[in-house]
Each structure stands twice: as structure tokens, then as C-alpha cells.
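Only a single protein chain was left out; the remaining protein chains are all shown in position.
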Amino acid sequence: MDVPSDQPQSAGTTQRPAKMVAKDVDAFFGRTQALKKVSLEVATNRVLAIIGPSGCGKSTFLRCLNRMHEVASGTMKGRITLDEEDITSIDEVNLRRRVGMVFQKPNPFPTMSIFDNVAAGLRFNGHHNHKHLAEVVERCLRQAALWDEVKDSLNKSGMSISGGQQQRLCIARTLAVSPEVVLMDEPASALDPLSTAKIEELIYELKQNYTIAIVTHNMQQAARVSDMTAFFYLGELIEIGETKRIFTTPEKRQTEDYITGRFG
Amino acid sequence: MERHFERELEDLKGTLINMGSLVDRQLGSACRALFEGDPARAREVMDRDGEVDSFDTLIDRQCMDIFALTQPVAVDLRLLMSALAINSQLERIGDIAVNIAERVEPLVAHREFLLSTRLSEMANIARIMVRDSLDSFVRGDAALAARVLVSDDVVDKLDGGLFRSLVAEMKVHHERVEPAAHILILSRHLERLADHATNIAEDVIFIVEAKLVKHTAGEGIRP
Partner (left out) sequence: MKKDEKVYFYWRKAKNNAMILFSLACVLLALVPLILIFSYTLLQGISSLNIDFFIQMPKPVGESGGGMANALVGTGILLGIGGLIGLPVSIMAGIYLAEYGDNPFAATVRFLADVLSGIPSIVVGVVAYVLVVLPMKHFSALAGGVALAILMIPTVTRTTEEMIRLVPHSFREAGLAIGIPRWKTTLRIILPTALKGITTGILLAIARAAGETAPLLFTALGNRFWSTAIDQPIASLTVFIYDYSKSAFEDWIRQAWGAAFVLIALIFVLSVIFRIVTRSRYAEH
């Protein structure tokens, strides 16, 4: 019978290098500063949850990771690297293939079937071999835990399935281009509890093959699903650490106040 | 739908069961050491108490993590709350095993006297109660737990009887006062042991049937 000992919990950033590193990131939309000197690491094959009250910059930060902030005319100072390569030196189209994103409201392309939705990323970048596409579509729908539910209706419109299924379809669509990192911006906040639970379990499975960063305003979800948690407030990173520690003994008073629901 | 944190609850149960096994073995060793007059074995029991304490800390931490990270409700919540309580009971049972072991040496020379009392009978019943209460937790068996609650009366009666007979003995045979005193204290330990087993059984009933039967002193649920 094994004796329990005080082994340190696997910290997640021990052996392997971080997948993405942000250093002193400032972000601006026009004259408004949305992020102030944010530095953190996103550990490989781990789930990082980003929490904080509305307007704290968590979505902005997430979007900086795949340069989607530029789509909303945002600018960024500081340095973000993917596998130690500065993301501004990577072509943004390539970057977004490697760092995918799933949005809050499920948004399958309305004029396409389920199959076409998942294949879109590949097809619009020159892959037309139907056999290859079919393989990828099946693989990704399985990874997104949606295959069994739609395998007989792949030609139906992407909008013909329920909200929870649509969101899993969007996840499959993101996985189809073989990203290394998957960013999720409140992926379950528009869904019912059962669909939310399915998505959470999906995230737990996906982290074996992908690095995941998820923004959520639901703290309990962050506690259930993530390995590391980062708390943002008014554009600054207040605290980051192992989820277990953050939710039992946070270091900063602000973190504790937010987590216990005393503000925000 | 299976959630990934169900594994954590299973792990917790497993750890509790392991602690229970350890404590049961400690108790067994301590009683054997006592009734066979084996100070070496008693020494082993005292040395192993550190392991019991480690389990105690580990389970507290596991429970805290599960509370913080998974917001348990209903049966999961009851399990967790009871796990904390059972943990504490087991740790005290472990301490009692040590207390018993501590009295082995002083009683080595008075083995015959010791065996002439009903202490070994009490010890057996108390040990069975502990074991049954742990089994009822493992199997979620509320009926078994209820039977443990009944045995508590028997132990209490034995304790009372032992007290009276030993007091009578001390009045007559003055040279037996010292061993008699040890045996009285041991009897008290065993009575406490039965109480702890009873508490564990009550917690099991709470988990399984969501009924709070603590402090109800014999109403209702006793079969």
C-alpha cells in the first residue's frame, strides 16, 4: 500500500517550454488602452482559463494571441511568441491556422452544409481531394464529439442542428486546419447546461492534443475545466497560477474578492 | 454523462478506504500486542501512526480541492462532507490504537489478570464495529451501518460492567490496583472506539439516505 507523500502537484510549466509567451503586452483601440503590460505563459497541452469582470481585457488579450484584434482596428505593443517565434513576424493567415479560435455565439457558415463547414478551412486553401477532405471531416467531427449525431446528415445545412451541436461543429471546423493552439472566447455562455457540460468535457479531452486558452465569465467553469487560471482586472493581469491554488488559496486580495463573488 | 471530476471523487473514496484499512490493521496489531503481551509489536503500531496522520492531511487537501474546483451538490456534497468527518474519526481511531499500544508494556506482567476480564470481548466487538462501519462506507450499505449503531449499546454495557467488577477487585486486592487502573483506561478507550465507529456509521447513513441520524439516541432508524 502506498504511503501518501507531499509530492508537488504537476505544475504544467515544469518540463516543457510554454507554447505561447506574452511579454509586456499593451493593447489599444484608438486612444483607449485595453491591456497594460500583460505578461504570461500559455503552457503546452494545458488549459489556461482567463477570468475577470466585464471589460477587464480578457477577450482583447485572447484576440491578441492570434492577431484578431487587428480586425477590430486594435494595435498592440510588446511581444507575443508562438514556439518562441514572434507572432508579428508570422504571416497572419498562417498564424490563424496555427492558432484557431472558437467564438461565443456559434457561427457555422449559413450557406454551407455540415460537411462543407468543417472542410471550409481546407477547401478555401487549395485542398480539393475529396477523399482527404472526407477523412479530415470525420476525424474532426469525432474529436468534437459530434460525429455520431450528424454522420448521416452531413449534407444538411450547418444551421439545421441545435445550438450546442453548432458550437461543436465550429470546434470541428477549427480543428480541421490542424491548429496547435485553440482559443475559445466564452464558448459555452450561449448554451444550455447539458451542452455546456459536453463542451467542458470536450475541452478536457482536447488538451491532450492541443494547447487551449479559454476566456470565461463563469468562474465555476474555469475551476472545473482548466489547469491554470489567470485573473485580469481593468486591463492588467492580477494573478496567474495553478487553478487548484487560485481557487483555494489565492495570493492577491483582489483575486479572492472576485472569486468569492464580492465584486465584478 | 460521465464528468472528468468523477474520477476525483472515486480517488477520494479510494484514499479513505486505504486509510480505513491502515487504521483497522493498526487496531488489530495493537489488540494483539496487548493480549499476547508483545511490546515489539506495540512499538511498530506507535511508529506507524505517522502514516495515519499523512493520510489525514492528504484527505483534507483532496476534499478542499474537490470543493473548490467542482461545486458538488446532492450526493456528491454529502459524500464530501462525510469524507471530512470520517477522516477525522479514522484519525482518532488511529490515536486510540496508539493509546492501546502504549499500555502493552505495563500490562505484560499481568497477562493472566488481563485475560480474566471481559476486555478482550469488548475489544473484539469494538473492532468488528469499526470494520463493519468501514465496510458499510465501501459498499454504501445503510442497513449494515444501522446494525453498527445497535452494537454501541452492547459495548456501553460491557464498559459499565467492567468498571464495576474492576472497582470491586481493587477494593479487595490492593496489589492489583495498578493493572486494574490500566484496564479501566483501556476500557474507556474501547468505549470511545465504539463511539467513533458509530459516528462513521451515522455518516454513511447520511451519504446514502440523506438522513441525519446523529444525536438521535436510538429513535427511528435502529432495526
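Letters are used for the chains, namely A and B, taken in the order the chains are written, and counting of residues starts over at 1 for each.
The rule is simple: a residue touches a chain if its C-beta (ideal position, glycine included) is under 8 Å from a C-beta of that chain, and two chains touch if they have at least 3 such contacts.
This one's a predicted model, so the numbers in the text were calculated from it and none came from an experiment.
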For the chain that's been dropped from view, list the shown partners it touches. A
Candidate in contact with the missing chain, chosen from A:79, A:105 or A:142: A:105
The one of A:32, A:54, A:94 or A:208 in touch with the missing chain is A:94
Among A:52, A:74, A:121 or A:164, contact with the omitted chain is made only by A:121
Missing-chain contacts mapped onto chain A: 66, 68, 71, 93-97, 100-101, 103, 105, 107, 109-111, 120-121, 124-125, 159, 170, 173-174, 176-177
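We adopt the following convention: only the chains that are shown with their structure count from here on.
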Mind listing the chain A positions that touch chain B in their complex? 1, 3-5, 194, 197-198, 200-201, 204, 220, 223-224, 243-244, 247-248
Which residues of chain B touch chain A in their complex? 1-5, 15, 18, 21-22, 51, 54-55, 57-58, 64-65, 68-71
